[in-house]
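First comes the structure, then the notes that go with it.
With one protein chain held back, the other chains of the complex are shown just where they sit.
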Amino acid sequence: MYKPERLMAFCDGVIAIAITLLVLGLEVPSVHSMTDQQLLAFLEDSLHPLWGYVVSFILVGTYWLQHYVIFHYVDKVDRTFVALNGVFLLCISFVPFPTGLQSSFRDDDLAMVIYAATQAACGASLVWIWWYATRGRRLVRDDVSDSVVKSILWRTSVTPLVSLLALLVLPISQDMSRLMFLVIPIAQFSHREQEPGG
Amino acid sequence: MYKPERLMAFCDGVIAIAITLLVLGLEVPSVHSMTDQQLLAFLEDSLHPLWGYVVSFILVGTYWLQHYVIFHYVDKVDRTFVALNGVFLLCISFVPFPTGLQSSFRDDDLAMVIYAATQAACGASLVWIWWYATRGRRLVRDDVSDSVVKSILWRTSVTPLVSLLALLVLPISQDMSRLMFLVIPIAQFSHREQEPGG
Amino acid sequence: MYKPERLMAFCDGVIAIAITLLVLGLEVPSVHSMTDQQLLAFLEDSLHPLWGYVVSFILVGTYWLQHYVIFHYVDKVDRTFVALNGVFLLCISFVPFPTGLQSSFRDDDLAMVIYAATQAACGASLVWIWWYATRGRRLVRDDVSDSVVKSILWRTSVTPLVSLLALLVLPISQDMSRLMFLVIPIAQFSHREQEPGG
Partner (left out) sequence: MYKPERLMAFCDGVIAIAITLLVLGLEVPSVHSMTDQQLLAFLEDSLHPLWGYVVSFILVGTYWLQHYVIFHYVDKVDRTFVALNGVFLLCISFVPFPTGLQSSFRDDDLAMVIYAATQAACGASLVWIWWYATRGRRLVRDDVSDSVVKSILWRTSVTPLVSLLALLVLPISQDMSRLMFLVIPIAQFSHREQEPGG
């Protein structure tokens, strides 16, 4: 059994880098002169990737908040837990790829399927982390109440559920499918806190 | 209510990455042989992006200092505060894009407008963070005096004000507009400290 | 003699960045319209780099875990130890290059040799770090038992040994050689913990 501090700091590092690397998906033309007309056309073309950037940034930020809340209760760490966090980080650091994909292939359903699957995997790994840590109070503090366990389990489950819904809506409207993902941060940040203080 | 340490560390991570990614905007030609003439021409072409790199680096560094000062007084954190910090990080990590834009479109006013708007957003989010934290001493230590609250509020407001001024100057002279942004770090670093020690 | 905390944090930073940069090796086409056919072809082409990405991610994650376990026992740091950690970080941060190489040259044995050599170097540097720290209990806590010293020495040695085996298998089957590397994380994560708590 090891202390959670360093694992937490390492996860923070990976999430911070993944969230910041998203901006590299926004290409800047490397020519050094362009007409106003061309710049406007370029910016119009950038609107779609920009929107994808903002949404992915908000989603990764939301996963970070959920991870933050989970580690608020974790007070020890074993190898399986490290491995589960590794799965979570693998999903998170993969996000720039499907984000770029659905920016480049904006009208393609397949790109959206890959995007939704990645988000679902990020959420599912958080569910798994919390489930493993709280099962028989394995890695969490003893005073964590059942209501906290259930509340966080439910809230982390929102991501895979919403991703699934977004896939179901996809054949009807791609734009609606895209907007669905905003339910994830809204559900998370609108939550009224009832958990005991730190 | 959670402890601010991890949020602070996460913000530091994102700011550190954003500030270091700026250098990726400086392109190095990937050919492996060039005449001296060509290298000189290339370097001359790089002077403008280089200047943009230095200014953006200084600005992001200044925002970090302001964030550092703010968190010196914050001793607890709630979900809204996390969300506000998320908005700040979104603005900060976006900076490489307008920096690249105004490097590539050097004579274009529109590129400068986007640049100024990004800087204004960075500054405004810091104002918002400080205002939210100090409103009724919500998240700051009780012993924070009114003069400290006002002093930091004023200094974080410099960034949006200067960005607005830079926009007003833009039709007159683009170079002057560019230089205006240096007022932000000067105002911040020249400040005489009167705040109580840590 | 210095405290290990800052060295540990710095190593975490470099490993976190190296592991996250791997995703940049997955290229996204920058065209903004493509037929479904082309996207499918592109994704099929991406499967091989994707697999390389996942394996390298798991390997670097495993080295992080080993580093984490090592620093669990280290309680002071000297210049030679810092230098050895520098060698380790040089190897780790180099991983994206051979990963990209064996993605681009997928049927080439030479690319696999470079890949295996890099992994072997990562593992060997960890062996060296642990050997230096425990030699005469130089930098570790006094209560570290001989069995812990031997156990970690053996487990860090798995990486260079497996890399060597992968090279031997290479003339027979490249795919088998590639799969061999998965022995490294399996050996590490399947380990039953007997070490004293933190």
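Each chain carries a letter (A, B and C) given by its place in the written order, and its residues are counted from 1.
In this text, a contact is a pair of C-beta atoms (placed from the backbone, for glycine too) under 8 Å apart; a residue touches a chain by one contact, two chains touch by 3 or more.
This structure is a prediction, so every number in the text was calculated from the model and none was measured.
*Asks:* Kindly state which of the options C:Val55, C:Ile70 or C:Leu101 is in contact with the chain not pictured.
*Replies:* For the chain that is not drawn, the touching residue is C:Leu101.
*Asks:* Give me the subunit B residues in contact with the hidden chain, please.
*Replies:* Residues in contact with the chain left out: 8-9, 12-13, 15-17, 19-24, 26, 28-34, 36, 39-40, 43, 53-54, 57-58, 61, 64-65, 68-69, 71-72, 189, 191, 193, 197-198.
*Asks:* Hey, which subunit C residues sit against the chain that's not shown?
*Replies:* The list for subunit C reads 1-3, 6-7, 9-10, 13-14, 17-18, 21, 24-25, 27, 45, 48, 76, 78-80, 82-83, 86, 89-90, 93-94, 96-97, 100-101, 103-108, 110-111, 114.
Keep in mind that, in the parts below, only the chains that are shown with their structure count from here on.
*Asks:* Can you tell me which chain lies farthest from subunit C, using the average of the Cα atoms as each chain's centre?
*Replies:* Farthest from subunit C by mean C-alpha position: B.
*Asks:* Quick check for you: after a Cα superposition of subunit A on subunit B, what is the rotation angle, between 0 and 180°, in steps of 5?
*Replies:* Angle of the fitting rotation, subunit A to subunit B: 90 degrees.
*Asks:* Return the distance between the CA-based centres of subunit A and subunit B, expressed in whole Å.
*Replies:* The answer is 25 Å.
*Asks:* So, what's the distance in Å between the C-alpha centres of subunit C and subunit B?
*Replies:* Centres of subunit B and subunit C (C-alpha means) sit 35 Å apart.
*Asks:* Note the residues in subunit C that touch 2 or more other chains, in rising order.
*Replies:* 17
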